[in-house]
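Here the complex is missing one protein chain, while the rest keep their positions.
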Amino acid sequence: MPEKKVFVGDVRFFSVLDESGAVDSKLEPAFSSDELKKLFEWMIQIRAFDDKCVKLQRSGKLGTYLSVLGQEAQVAAALAMEKNDWLVPYFRDNGLILARGAKFEELLAVGGGSEWGSQFSGPNILPVAIPVATQLLHAVGIAWGMKISKEKNAVLVSFGDGATSEGDFHEAMNFAGVFQLPVVFFCQNNQWAISVPRKNQTASETIAQKALGYGFSGVQVDGNDPLAVFVAVSEALKKARQGKGPTLIEMITYRMSDHSTADDASKYRSLQETRAWEKKDPIDRFRKYLKAKKIWTQAWEDRVGQTIRTRIEESMRKAELIPNHPSTDIVDFVFLESTMELLRQREFLEEAGRREKRDDAK
Amino acid sequence: MPEKKVFVGDVRFFSVLDESGAVDSKLEPAFSSDELKKLFEWMIQIRAFDDKCVKLQRSGKLGTYLSVLGQEAQVAAALAMEKNDWLVPYFRDNGLILARGAKFEELLAVGGGSEWGSQFSGPNILPVAIPVATQLLHAVGIAWGMKISKEKNAVLVSFGDGATSEGDFHEAMNFAGVFQLPVVFFCQNNQWAISVPRKNQTASETIAQKALGYGFSGVQVDGNDPLAVFVAVSEALKKARQGKGPTLIEMITYRMSDHSTADDASKYRSLQETRAWEKKDPIDRFRKYLKAKKIWTQAWEDRVGQTIRTRIEESMRKAELIPNHPSTDIVDFVFLESTMELLRQREFLEEAGRREKRDDAK
Amino acid sequence: MTLMNMIQALNAGLFGAMQADDSVLVLGEDVGLNGGVFRVTEGLQKKFGPDRVIDTPLAESAIVGASIGLAIKGFRPVAEIQFSGFAYSAFEQLVSHAARIRNRSRGKFSCPLVVRSPCSGGVRALEHHSESMEALFCHVPGLKVVMPSTPSDAKGLLASAIIDPDPVLFFEPLKLYRLKKEEVSEDHYEIPIGKARLVRPGKHVTVVSYGSMVPECEKAALALSEKGIETEVLDLRSLSPLDFAAVQESVKHTNRLAIVHEAPYSFGVGAEIAARIAERNVLELDAPVVRIAGLDAPMPLSKLEEAYLPNANRIAFEIEKLMNF
Partner (left out) sequence: MTLMNMIQALNAGLFGAMQADDSVLVLGEDVGLNGGVFRVTEGLQKKFGPDRVIDTPLAESAIVGASIGLAIKGFRPVAEIQFSGFAYSAFEQLVSHAARIRNRSRGKFSCPLVVRSPCSGGVRALEHHSESMEALFCHVPGLKVVMPSTPSDAKGLLASAIIDPDPVLFFEPLKLYRLKKEEVSEDHYEIPIGKARLVRPGKHVTVVSYGSMVPECEKAALALSEKGIETEVLDLRSLSPLDFAAVQESVKHTNRLAIVHEAPYSFGVGAEIAARIAERNVLELDAPVVRIAGLDAPMPLSKLEEAYLPNANRIAFEIEKLMNF
């Protein structure tokens, strides 16, 4: 037997709703109408919030903003999570973070330049990780902790297609496989990493198949279909909580917006491509489904939309009310107990503050 | 079509010689008897050199030494390489490095603590990389250079099973896939990374299958069979030179020695396991094959062995004759042109040297 | 001569270098079609093609590690790390390989590599986008570190970095990218690595700085001048190797030294300069050395960024104190 196959692996793709909103009843999750409404609300909530934030950035009230536009089905992952699960988000997860219970004013505070905003309401949400793919290892560590203390929970860690090129992605996947950790790797493949298209990011046919190199399974879902996202995440989290190890989910979606408010996507991608994806809009599709189920009415959506916009406006006032924290905050959270040198620098900050006040008074 | 397979991949294993030395004639490479003899000589050469180096280390004449024992079939890769190909070795590649033309005294010089030894004779051999997996990226860069300048050559980069856990392995494989580079990833899976067994290094069933995540193929070969190693490397190099992209080769072998002269493997692995692998010894197996082919005689092996041992002894004398290079070598190769500060430090070294001589004279 | 900001000067420098030498390559995230997130590499791919101006996958260790291989193979890669706060995952490749290949092989192999990266703060950016960790690279034997503060220095230093036979970290203070324009020669010229620039002569006190803080030092010097304090301002331009001779010469006639950087105070570039003075010129001082620097804390998000960063006011205030010593 000089030649033999020693490994065979595959990846499946699935969706629940097609682009017209028609449902595959075999895969349809058993949701109450309240749950379905909540999903829809979360999706229009992030779309409204994104819209507001992009405007606020333009008027100089927020720093660089990264919009979720097109990826709103990410919120379905929040519905699959339990309270004691952990969410380890990336920088394009505001929909998910809000759905898990964070407040608008918290995100506005971070965006406006205050570290205090990163204390998200909502259970077990880490601050957003900016260095691409680094957070995957934190998720692995948290999941490892759960396993060691025999908790029956799991971690969902979220990231983009570009993140899969980083060494930390690999090391995290490998540790998760070796230690059979309760972690779900939730890759939002939105086809672009700033200007680099998915096909130039990796020669792999799918991202999901990367799991095969770590001894666990990967699955691809239609990422503009919140039901498919829910089913995939919920199965994977269940598997994780049962001690059956990690899963890689590739959520096929599209970044409809520029990479950020500092980017101009027209420099590197065709309007044609974007247009084609417009037809797959996750909110439109889900609306059709809800309408067919007689859950959706225009009046209801208008009402919900109005409430959300009002809450966003209120949160802006709250965010504006957040005191300008004292400059000593800069040094006070470096360590639990400040060093002598930091205390010296703290005095310098206080003195500088006093000096400024004196100068202003003049 | 809500559910479909979007990827299927597999990995094959092959060998040419079985443990008794019997050959699969379909796969047998067409070697001249000179080539076969060369292969055998290279294998007993590294075994003799290893033996000597371990002894030299014990008597304090060499630093920590890493033996190739059990992995001698690595030398077959050298036979598959062309002159203009590049070899990017790891720290357990002395067999391969010697086969490609480096001299015993060069390896002895490095082992004895002189950077001058790393100027290996033999075409295009990089110095050994000590930080695990880092050299894979250098290989990718060299291969990239070949592609850009349209050279029809390839790079062979060598590493252990443990190296596959590092982020640099992943990033190198991914770049090689994306840019379709002429590089062969030659993984010597010797079942151990110091005390960590292969199964705890990754949950992946094979190492070869990791290639699937990068859009190219991986293959497993019996790594104690020099003909199988030759066939695999030679096919992969040919493919690379033809512009058809990278390959991952998993050479299944076994580290028969301690990890290094500083290690005691009996602390973490069973004698039973090692014994079982003794039966698969690559030299024994190849000897049987050569004997069946009427190429091998005991007298010939004795003669060749004697020559090698004599050459090793001679090289030791040469290595001892290598002048103790001046201490200014420390600063003279930091940059092509030394900085002011380095020139100041150079003077300090010269002065210190003079002072020492004066003190010795007293 | 053409009026250019620093981005335009760098872009012109890259154009020139690529035109002059086929072995010069540009690679990194978004440097090709997109022209770089700050437009420094704009138009290069169109001109020199995707084989020489390469959009890479998102992997910093690979960008640097593969560049090392390219350099060994005879190319002169100019790699971009999109922000210096993302250079850490390439640290091993820089420290353990780029910096050591020449030494390890006693000159048989070498690594003529440039790593460009925007650095420093002052533009209210996201976390990790405003880092000033240049001192880390300065401590590593085998690496050179430069940081221009004007468009024309940027172009001339980049030319030297690309021609340099050894690895050079090239930090670009992003606050200065578009801050001002000046006349820059279109021709090839080099500003030698390791030579400071006398920004402004003065006789009372020496201020040594680099990068984003140079304009602040100039402003402070102007203000102090009105009070009769003549500040000599030196822009180091190269951090490693340091032009310590220039610092010494200045201190010899001013007898007072302040060092300004926005990087954290402790263990920074300022420490090395102050230490050399303490070793070699301590008797020439009429007053203690003073370091005016960032704090020993992570760079804060935008609300507190101003409080963190030294500025002209603070520099002037500290120098007045120093003069009154």
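Labels for the chains are A, B and C, by order of writing; each one numbers its residues from 1.
Just so it is clear, a residue touches a chain if its C-beta (ideal position, glycine included) is under 8 Å from a C-beta of that chain, and two chains touch if they have at least 3 such contacts.
What you are looking at is a predicted structure, and each value in this text was computed from that prediction instead of being measured.
> Using the touch definition from the header, name the shown chains in contact with the chain that isn't displayed.
A, B, C
> Kindly state which of the options B:41, B:72 or B:115 is in contact with the chain not pictured.
B:115
> Among C:57, C:112, C:142 or C:310, choose the residue that contacts the chain missing from this document, as touch is defined above.
Reading the full complex, the residue touching the unseen chain is C:142.
> Touching the left-out chain: which of B:72, B:93 or B:168?
Checking each option in B:72, B:93 or B:168, the one touching the absent chain turns out to be B:168.
> Touching the missing chain, which residues of chain A?
On the side of chain A, residues 115-116, 118-119, 126-127, 129, 131, 134, 136-146, 148, 167-168, 171-172, 174-175, 178, 329, 333-337, 339-341 touch the unshown chain.
> What residue numbers in chain C mark contact with the hidden partner chain?
The missing chain touches chain C at positions 61, 85-86, 88-89, 91-92, 95-96, 99-100, 103-104, 127-128, 133, 135-136, 138-142, 240, 242, 263-264, 266-275, 277-280, 282-283, 285, 288-291, 295-298.
> Which parts of chain B are in contact with the chain that was left out?
63-64, 91, 110, 112-115, 130-133, 162-163, 165-168, 193-196, 200-202, 262-263, 267-268, 324-325, 327, 329-331, 334, 339, 341-342, 345, 349, 352-353, 355
Everything below uses one rule, namely that only the chains that are shown with their structure count from here on.
> Nearest whole angstrom, what separates the Cα centre of chain A from the Cα centre of chain B?
The mean C-alpha positions of chain A and chain B differ by 43 Å.
> Which integer distance in Å separates the CA centroid of chain B from that of chain C?
The mean C-alpha positions of chain B and chain C differ by 40 Å.
> For chain C, jot down the residues that touch at least 2 other chains.
Counting only residues that touch two or more other chains, chain C contributes 56-57, 59, 61-62, 89.
> At which residue positions does chain B touch at least two other chains?
Counting only residues that touch two or more other chains, chain B contributes 167-168, 171, 174, 178.
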